[in-house]
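Missing here is one protein chain; the remaining ones are kept as they sit in the complex.
On to subunit A.
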Amino acid sequence: MRPFEYTRADQVDSAAQMIRSGARPIAGGTNLLDLMKLEIETPSALVDINQLPLGRIEEAEGGLRIGALVTNSDCAADMRIRRDYPVLARAILGGATFQLRNKATTGGNLCQRTRCYYFYNVDQPCNKREPGSGCGAIGGMNRIHAILGSNELCIATYPGDMAVALCALGAEVEIMNAEGNTRRVPVREFHRLPGDKPEKDNVLEPGEVITGVLLPPPAGGTQIYRKVRDRSSYAFALVSIAAVLSMEEGRIASASLAFGGIAHKPWHDSRVDRLLTGELPTDALFDQAADLLLDSARVWGFNDFKVPLTRRTLKAVLREATGVAA
């Protein structure tokens, strides 16, 4: 690990000042320290933000405001989250391990970086780690890689679970800049597609820090988080789906679906939600939804299986959510 200067911040604005002058914020550190050991991340200064007053879940605007420093464990254990936002509790519990979730925070989890093998191996080309060096995953081992929204520069996936549920719920990220001004960004727009800047995972600008996540008023309905992975615990998603769906008189009254493991960001396609809304739930409809979702899918060899896997997982989730028997 490269040497760095360490400072503990006790106020949000002083932390933001340090971040603006180049310090990296550290909270749980479970991803950042791992990357620093491998010298993939090489910050010259760390500002420890754990003492900042951002560790509470509070009622706000009919929903909840989750402070950026609320740990994944505390968020999933909160009775309001378990009762009113079960898809979020399930998604968090589906990620990592209890030890990691006890340290990992809400803000840090949103900023976690891809687990692409080539990003992690400093001897390999990677446009995300070293812009312009190429993409080792294209033509290489790309089993875990993206099928939607990628390009020749980067086919990495966003690895998280929590953000997938936040997308389905329509949550927002609260961000503060060094001047103390706050802006809000829908979680659906927080993470980026690679475009011509695959090194940039999300829309945070230099000096900005996540201060919280806002959950809208409870949506009710049926909430499901299904995660398909290589082993049944402590593995990243090959495909995951967060679904928030309600039925009225036998028809789908509302549907909000988000997908993990298949793109550079948690994937949300409003066309799919619109297609389902107002319709009678049938397998034919679910196939149409999968057709639409996957109409621009692009595969890279070892990850071809993700297209049928996504289709089947989507159909299984929709059957469960609507009560349609297979």
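Just so it is clear, a contact is a pair of C-beta atoms (placed from the backbone, for glycine too) under 8 Å apart; a residue touches a chain by one contact, two chains touch by 3 or more; residues count from 1.
Here is the rule we use: contacts and distances are computed from a predicted model.
J.: Considering only the chain that is not displayed, what protein name does its UniProt record carry among "Branched-chain amino acid ABC transporter permease", "histidine kinase", "2Fe-2S iron-sulfur cluster-binding protein" or "4'-phosphopantetheinyl transferase superfamily protein"?
T.: Of the names offered in "Branched-chain amino acid ABC transporter permease", "histidine kinase", "2Fe-2S iron-sulfur cluster-binding protein" or "4'-phosphopantetheinyl transferase superfamily protein", the absent chain's UniProt record gives "2Fe-2S iron-sulfur cluster-binding protein".
J.: Can you work out which residue in A:E5, A:E179 or A:D291 touches the chain that's missing from view?
T.: A:E5
J.: Using the touch definition from the top, which of A:D48, A:E130 or A:D304 touches the missing chain?
T.: A:D48
J.: Given that one chain is not shown, which residue among A:R82, A:K200, A:R298 or A:R319 touches it?
T.: Touches the omitted chain: A:R82.
J.: Among A:N102, A:N177, A:T222 or A:S246, which one touches the chain that has been omitted from the display?
T.: Of all options in A:N102, A:N177, A:T222 or A:S246, contact with the hidden chain holds for A:N102.
J.: Based on the whole complex, identify which of A:K37, A:R56 or A:R184 touches the chain you can't see.
T.: Reading the full complex, the residue touching the unseen chain is A:K37.
J.: Which parts of subunit A are in contact with the chain that was left out?
T.: Looking at subunit A, the ones touching the missing chain are residues 1, 3-6, 8, 26, 29-30, 33-34, 37, 46, 48, 50, 73, 76-77, 79, 82-83, 86, 89-90, 93-94, 96-100, 102-103, 232-234.
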